[in-house]
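For this view, one protein chain was removed and the others were kept in their places.
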Amino acid sequence: MAILEVKGLGKDFGGLRVLDDISFSLAEGTVTGLIGPNGAGKSTLVNLIAGSDRPTRGEIYFFSRPLHKLPSWRIARLGLARTFQITRIFKDLTLRENVRLAAWTIGMRGQKLEAEVDRLLALTELADKAAVLSNDLTLPDQKRLQLARALALQPKLLLLDEVMAGLNPVELDKAILLLNRLRQQGITMLVIEHLMRVIMNISDRVIVLHQGQLIADGQPSEVVGLSQVQEAYLGSRYVKSKAAEMEVSGLGGMLNAGNQES
Amino acid sequence: MHLWLQVLVNGILQGGILGISALAFSLQWGVMNLINLAHGTFQVLAAYLTVLILQHLGLDPLLAVPLVFIIFFLGGYLVQFFLINRVISTNLFMTLLLTYGMDFVLANLMILFFTADYKSINTPYANSSWQLFGLQFPIVRSVALLFLIVLSVLLWLFLEYSRPGRAIRATSMGTEPARLMGLKIPHVYALTFALSSGLAATGGVFFGLSNAFSPASGGPLTVGAFVVTILGGVGTSWGPLVGGLILGVLDAVGSVIFGPTYVNVITFGLLLVILVLRPNGVLGRAG
Partner (left out) sequence: MKRQRNMFLAACVLLLALCIPPLTNDYIVQVGTEMAMYAALAGGWNLIGGLTGYPSFGNVAFFGLGAMLAGALSVNAHWPYWLAAIASVLGTGVFALLLGLPLLRLKGHYFSIATLALAQATLAVVTNTKFLGGGMGMSLPIVGSPGIFYYVMLSIAVLSALITYLLIHSEYGNTLLAIKSDEVAAQAVGINTVLAKSSAFALSGLLGAMAGVVYAIWQSYIDPPTVFEPSITVLMLVMTMMGGAGTVAGPILGAVLIGILTQLAMAVSQNASSLVLGLGIIAVVLFLPKGIMGSRRSGKGGKRRGKNTFPLRG
């Protein structure tokens, strides 16, 4: 069953069309990668789904319930949590208070609340910094805190906006492991990520945004082969020269031949 | 009919003084995100300075405008560079607080030097008017409106085409890009505040010529500049002109219809309604 359904979604900023006619749905329990070059409208899409911004056109349904008119705090309480690409943390609160506040808003109290906060801090490896004022955290820690805070909402759907940017290879492996564990718990995820290694590793499906439009949707291995996706990322000249190069060296089969420009 | 035409003229001409004041206020706000609560008191100080210049140098107030402008330009530069720059990057309301403190100090110094009594600038033309089509055009206010139009054009040309003007505009879009462009932001800020202070002082001269004033007259002037700036849009070149005319006419018409005691209800009611309906300001960027 579709946990999230997006229908004909569009967003204009002034006269600029940032998103146009986006439609897709997410099946429960799946992990979907959302990729696209800078400025493609990925974060805007996440903002619209999470209610931080209002769509100009189109509709969003979460478990068949319309979201596009709800304030974002209602959406969060329904079990749709998110992180922010540019971290947003409560810098006047300690790390622990940050996480506890989120769990508190969905009605957890007393011992259960504290136990849940402990569990999440351990899960995100922040337990030893629980009493630190979050203003003093490093960027990777801030990203982890955002994840812990989102998980405290007991989400059914998690929107992750570049949670892994700036991590070193070791941290990256740990993060991938963590996301895979969350998937096993049945949390549906929409993951924005620039690192293809991560996307290939965790996604069941990849959707590609380019200049505000959905240009591809499919299995990760399929999607990266599509030439319009490579063009979107690397520019058409690169793809052409690369294709020519590969033909010469006999590796042309790596690219999806049907989609190539001749 | 004739009465209403005269009311309209009065309103439009009142808009001139309001507009010059807002030109300064809007520039600081638009470029530095700075709300200068001492703005009105700067203007009152300029009015007192004009009195001194008239008394001691015998220089006519209208001819003294360039001198007053330069004095406030220099003073403004120093105030921004050594005082406001120290806190402007911390948070919004530390600067509010600082300018309020400056307002307090200036107003009370003026009480010490000039007493709390009302003064006015005595010139032969202060209370006379031009007659045109059977309507009265008070000289000072008419000249103020002309000044506003000329200053708006000059300011626009300056910001658009001069090197320092472009530096100011670049900085208004964010300090980070401006710094990457190699601009010395403290100096750009100081220059902006200097320019604003000079403009504010110019407005102060006209205010002093057409109104009696005391050291306590600054508050309402600041609030007036607020309202005009919001009406016209923060940081736009023509906003102060438009906003000044709108508020001038509304106040003039309103005080005839409802009585002069309702002018404040109109002014502040209008301000509240605009703020609530257009939360990010009428045209400007969000605070």
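Order of writing sets the chain letters: A and B. Residues in each chain are counted from 1.
Note that in this section a residue touches a chain if its C-beta (ideal position, glycine included) is under 8 Å from a C-beta of that chain, and two chains touch if they have at least 3 such contacts.
The model shown is predicted, which means the values in this text are computed figures rather than measured ones.
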Of B:4, B:104 or B:118, the one touching the omitted chain in the full complex: B:104
Absent-chain contact - pick from A:71, A:169 or A:186: A:71
Given A:67, A:152 or A:216, the one touching the chain that is not displayed: A:152
Absent-chain contact - pick from A:2, A:106, A:165 or A:215: A:106
Touching residues (missing chain, whole complex) on chain A: 50-52, 71-73, 76-77, 81-82, 84, 88-94, 97-98, 100-102, 104-106, 133, 135-136, 149-150, 152-153
Residue ranges of chain B at the interface with the undisplayed chain: 29, 33, 35, 83, 85-94, 96-98, 100-109, 111-112, 175-176, 179, 184-186, 219, 223, 226-227, 230, 261-262, 264-265, 267-269, 271-272, 275-276, 279-281, 286-287
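The definition used in the following text is that only the chains that are shown with their structure count from here on.
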Geometric centre distance via CA averages, chain B-chain A, whole Å: 48
